[in-house]
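Here it is: the structure, laid out below.
Below, a portion of the complex is reproduced, with chain positions unchanged.
Think of it as A and B in the order they're written, each chain with its own count starting at 1.
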């Protein structure tokens, strides 16, 4: 499970039928300094997170549980929480990226 | 689940029988700047994606679901969507790599 910042959305017309109607976000994992890593992950979002918000992303069975469409589906990562506050030792990271205080 | 760009295809004559007749693509994951990472993944493609297209790749049970050959098969990653549009904060990434606009 990771914490990351929502950096975008994506749309796909040609897709596995089990992805129909889901919202997909591009998430950039948070690194140890509170900044983002170079990589991205894509997660189905049942919670309505917006760009710039910090989210918890889970994988596999946990993601399928969070989406609630059973286990015969063609995706395996989902937003399972929208982070209100994240304290990293010497800094607090608020939900929105541009609210960070040191 | 990741988003990446199809960068190639591969052919294998000697393989597990369960891979027979599947199309395999080499995909380069998208990084946080909208460029590709240094790594590649290989995914079975039931959707007909072409080189240069952005795709969603899922793993494990989700990939097996997308291929639709049951769970006793010798692969574990599959293209589950062809991305029409991907908005990364300050830029839009279209389906084809050479269409990117900033």
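In the analysis below, contacts are C-beta pairs under 8 Å (C-beta built on N, C-alpha and C of every residue); 3 or more make two chains touch, one makes a residue touch a chain.
Computed from a predicted structure; not experimentally measured.
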Total copies in the full complex, given that 2 are placed here = 5
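As a convention for this text, only the chains that are shown with their structure count from here on.
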Averaged-CA centre spacing for the pair subunit B and subunit A, given as whole angstrom | 20
Report the residues of subunit B in contact with subunit A in the complex, numbered from low to high.
-> 1-3, 29-33, 37, 46-48, 54, 56, 58-63, 65-66, 78, 80-89
Please give the residue numbers of subunit A that touch subunit B in the complex, ascending.
-> 7-16, 18-19, 24, 26, 28, 36-44, 51, 60, 64, 71-77
